[in-house]
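Can you keep this structure in mind? I'll have questions shortly.
Shown here: the complex without one of its protein chains, the others still in place.
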Amino acid sequence: MKRRFINGLMTALCGLALLLALVPLVSLLWLVISHGFKGLSWDFFTQLPAPVGETGGGVANAIAGTLYIVGIACLIGVPLGVGAGVFLAERGDTPVGDAIRFTAEVLSGVPSIVVGIVAYGLVVLPMRRFSALAGGVALAVLMVPTLARSTEELVRLVPGALREASLALGVPQWRTSLRVVLRTALGGIMTAILLGVARAAGETAPLLFTALNNQYWNWRADQPTASLTVQIFNYAVSPYQDWHDKAWSAALVLLLLVGTLSLGGRLLSRSRVR
Amino acid sequence: MIAAANKIDVHALNAWFKSNHALRDVSLSVPERTVLAIIGPSGCGKSTFVRCLNRMHELIPGARQAGKVLVDGQDLHAGGVDPVTLRRRVGMVFQRANPFPTMSIYDNVVAGLRLNGIKGDYPALVEKTLRQAALWDEVKDRLQHSALSLSGGQQQRLCIARALAIEPEVLLMDEPASALDPIATAKIEELIRELAESLTIVIVTHNMQQAARVSDATAFFYMGELIEHGPTEQIFTNPKEPRTEDYVTGKFG
Partner (left out) sequence: MSAPPRLQEAQPRRVNLPDRAWTVVLTVLGLAVLGVAAIIIAELLRIGGPALRHTGLVAFVTTSIWDVTRDVFGAAPFIYGTLVTSIVALLIALPVSLGLALFLTEMAPASVRSIVSFPIALLAGIPSVVHGLWGLFVLVPILRHLIEPLLANTLGFLPLFQGPQIGLGYLAAGVILAVMILPTITSIAIEVLQTVPGSLREAALALGATRWEAIRTAVLPYARAGIVGASMLGLGRALGETMAVTMVIGNSPTIRASLFAPGYTLPAVIANEFAEASGEMHTSALAALGLLLFAVTVGLNIAARLLVRMSRRGPARVAA
């Protein structure tokens, strides 16, 4: 009967949608692993990039650079984000709080490249140079909105009874917030931070003109710094096959890094649920 | 009076929710154009039983059933039976009114007709079923308004009209008046008596007085078992089983 046919057809189409959605994912993962794996070697993880035309070399400085820039971003972004989240949870039920919450939601949708422009204006222009600091600032701005919203949700989950018990014992507000409330929410906040770090580690666009890139090691915050993502980009759009191969390998390293951080974050939240 | 044929025959019906054995070996029959009331305490399997009669039970994940349910002598679970067409013949009204919120009153009533591709004079049918549901006078001037603009009792009557519009042969009603005020309840009970002249009705109810007022036969369920089934008057004045007597006299439930 026609209606039964249509029912079956729509079910089949929706199942097809599932396949269509999975195909790019499977293809991407498969190719990153298969193309990238052969380039992985001890050298790849420990050497600096080789000059044009020479083979060999690695992405050691890029890995270090990513960790460095993301580290700077955390120093700025985590206190800001978590602090704003605690504010929203404890004192945020006011019109000002609503405005802040709404702003955070909207900010989380700002394209990362626009944030890069802002960091350029704030840090690169006055300093007259590209720097890891500028990159860190850009990534921090990207981290803050999501971190604030997650923290707020987690702190709100802490039962009011705990807070009241602490206050009733004479513990001052600030200590209650820190010791009791945050400690209870800590697992979830750590997860949120790890997930935020994972996302930041995968960003490229804002770094293109803040931290720029660097073919050498750099540990100074005021100098351009390499990063895995920018390096992948540069390798990929270059005309050299050797560099294309390196792009796949670096992508594999990046996926491992981002994957480990994300997985770590999720495992952490699961283990903390009592 | 000539003995009416049995509209519904149930033989050894069992039903499970995953490992929970919700109905045990239930057998009964419902003659055509009569009203059967199903009574019993909460959780005794009343709703589950009724949902087996239009194959809605099997839609719940983890639900199973065994045994035979026959409508007009035809096994509902036989190979060629399509649950979709079955549900046109065996309609259902739920405990909580569930009109389609995005549709108008008019569209709600004809929803079943449109779904099943039944053609006809829709406006006339809408008026007829809304009159049957004792709702026509209250809504005739605002048929295009949203179904949500009605009160709870009106919405439930709208759902009844919607169920009636596809002209089912059996109407299953799962505590249809439990959320309604006494006046709306009285209207619905009146409707049931009228409908019984052309349909077979099975009504689940918590309210024993309602069962007494409305039904020809009553079945008492307890913990998934059919304890007693007989003419309504007999069940309420002279029950055979002690548990039935305890329930109808209010000792428990």
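Note that the chains are named A and B in the order they appear, and that numbering of residues resets to 1 at the start of each chain.
Methods note: contacts are C-beta pairs under 8 Å (C-beta built on N, C-alpha and C of every residue); 3 or more make two chains touch, one makes a residue touch a chain.
Nothing here was measured: the structure is a model prediction, and the numbers come from that model.
Only one of B:L13, B:C44, B:V71 or B:I166 touches the absent chain when the whole complex is considered: B:I166.
Considering the whole complex, the residue from B:D9, B:D107 or B:E175 that touches the absent chain is B:D107.
Among A:V59, A:I72, A:V86 or A:A185, only A:V86 touches the chain left out of the display.
Residue A:V237 is the one among A:L75, A:M127, A:L157 or A:V237 that touches the chain missing from this view. Residue-wise, the contact with the chain that is not shown comes from A:I113, picked out of A:L48, A:L67 or A:I113. Taking the complete complex into account, A:S27 is the one of A:S27, A:S41 or A:T55 that touches the chain left out. Panel shows subunit B; residues 54, 56, 59, 61, 84-88, 91-92, 94, 96, 98-104, 107, 111-112, 115-116, 144-149, 159, 162-163, 166 of it touch the chain omitted from the view. By the touch criterion stated above, the residues of subunit A touching the omitted chain are 3-4, 6-7, 10-11, 13-18, 20-22, 24-25, 27-29, 31-32, 79-80, 83-84, 86-88, 90-92, 96-97, 99-100, 103-107, 109-118, 120-122, 130, 141, 144-145, 148, 170, 172-175, 177, 198-199, 201-205, 208-209, 212, 229, 232-233, 236-237, 244, 247-248, 251, 254-255, 258-259, 262.
In this section, only the chains that are shown with their structure count from here on.
Interface residues of subunit B facing subunit A in the complex, by the touch rule stated above, are 82, 84, 117.
Against subunit B, in their complex, subunit A makes its touches with residues 1, 3-4.
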